[in-house]
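Since the structure comes first, as structure tokens, the remarks are kept for the end.
Here the complex is missing a single protein chain, while all its other protein chains stay put.
Coming up: chain A.
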């Protein structure tokens, strides 16, 4: 039986093997091997389509941290099926395309590892039922996106773009995490399905609204919604296959997924409706408006993607109104907005993926994607041109392409919502069709720009570095397949509607009974309705405006470049860099003694303060064992050693005295019958002494430090306070009874862990997790020392 967990894990496993295979089979492009992963998963998922279409869902649970309610639970239903198919389907095509796009000279092993990481993470996002697991995968998509944007990391633009994308999406992700925790506080569960089924009792909860806003922040940043859209154009520094895959077809739709997934949770709420719809609408308009002025084809597509994401987002917002009204024959009409959202999302992935690949072909073949240098490519690149026309016209919303169908449904949804009589839509609802229409005009214009400026008009071979030529067949396969889908979906939309979209509708509207009622029959012709008139209007006005583009283009000059969100972002970034620089330089003096003073001071205030506050200090020594003579002698030795260290004249003396202290402690451990500790202490003492001796040669001569009387006093007070505090804690611990003691549990170590040595049973078994992380930390520290020393000796190149 196919397990959904397996689908998520598989890309990660393969990713681990990619570097080895790459090294072994240099002569084959590693992409061919990697491509098998999405293809396999696509086939496995596609085989489940009939079962999912009949309402079946698949879940699979692996108990991860059950005590914290964190389990690796996956859930495959209609909604996640759409995304799963998109991720694997588009993924296969993109990898096929990338095989011809990226030459074997690039560091392919990195590229495909990142890509597989992304694929696994993205599948994890859409299949996870547990919010914590979802969050982890969510951030992993940001990380892999960061790596992929910065793939050509010798370019400054790539690095900055990657940083921007990372900062914006991750801060949104953290907000979302807080939202998830609030949801858990309210409902007591991290499982999305359980939250959905129990949320109705919590809509008046004080945390309901904050949780909603925070979750939306996560979705909006990820899906590049206004005003967080600024990262997406900069992310176009990534190789084009990555832009086609992450930044148009899948990752940016994670936010859409999240909103769709949480519609049953927050959907009935007015704030949700207005926020999602309005943010979507603004994004739709702003994206398409800005796309028109772009001269870089990829930037044009980036803004277009922003705009289309806004469209889908606003549709999800509009569709949520049905949950407020509740299920009735009247409210079903509003669910069509959601249906249109899902439909358009699939369509967008097909046509935008194809368009990105077209731009990639142009860029790859001609060395530029600046429309001012392009033109007249039609005759020489017929296949590319065909795909471009199909994609653009679909994007513009013209028949006979799938974009027409979903665009019409979008118009219909905005018209219907303006007639609804909830949320004061009677008054304000009219805004929706107007904004939608205006934005669509700009969409039409930039689609025309894309076709005409690139492929028609006079060719300008003198401005190009390379002769114009058609792309190799391999690069054309993927865009042609996507273009075939663009046309195919137009002619058989209901196949998609019945098998793919309907089950997703029942995931979004779980309380609405049979999803059959929620699935409208999609048809290209349904009489002269407002939506058709709107489309005709868009074409007419758009064509006129395109003709006179030169006349009104100066409008864009009116927007001052001083007050953009990009400037804001840059200022915030440089200010926080400066600020943290000032703060860090303020306390990072480079003197070890200062750091120790911080640590001790903090310890005294926090630990001492807490113990004092909770009244835990106790000087009662009546229950202690009697102090014996050799203990007194040992303490005396230690005291003398410690005092002598203050007056030591050389490092060697100080180190040896320190050793005396350490070994004396070891003897204490022996006296108190703690052989493990004694052994460890002895060996640690020996190894550190050896380390000290090695380090000596690096250190300057030990000079008498000139410290002021004031600092001496402060240091003296801190050290004495520290010593006294530790002593007091030592005395108090024996009488501390605020918490129950757990030592009895460890006494059963022999039965529980099969080990008679309790210390080791704790280290290896009971608290094995701690030990594991400690080992990792030790390793990182070791690497840190290694790299610091190596880097330093490399920098001081004159030494060699």
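Basically, a contact is a pair of C-beta atoms (placed from the backbone, for glycine too) under 8 Å apart; a residue touches a chain by one contact, two chains touch by 3 or more; residues count from 1.
The rule is simple: contacts and distances are computed from a predicted model.
J.: Pick from "Electron transfer flavoprotein subunit beta", "Sulfate adenylyltransferase subunit 2", "ABC transporter permease" or "Multisubunit sodium/proton antiporter MrpB subunit" the UniProt protein name of the chain that isn't shown here.
T.: Per the UniProt record, the undisplayed chain of the complex is "Multisubunit sodium/proton antiporter MrpB subunit".
J.: Among A:379, A:473, A:495 or A:772, which residue is in contact with the omitted chain in the full complex?
T.: Answering carefully, the residue with contact to the hidden chain is A:772.
J.: Pick from A:36, A:575 or A:679: which residue touches the chain that isn't shown?
T.: The missing chain is touched by A:679.
J.: Using the touch rule from the top, list residues of chain A that touch the missing partner.
T.: 62-66, 675-676, 679-680, 683-684, 686-687, 690-691, 694-695, 697-698, 753-757, 759-761, 763-765, 768-769, 771-772, 775-776, 778-779, 781-783, 785-786, 789-790, 792-793, 799-800
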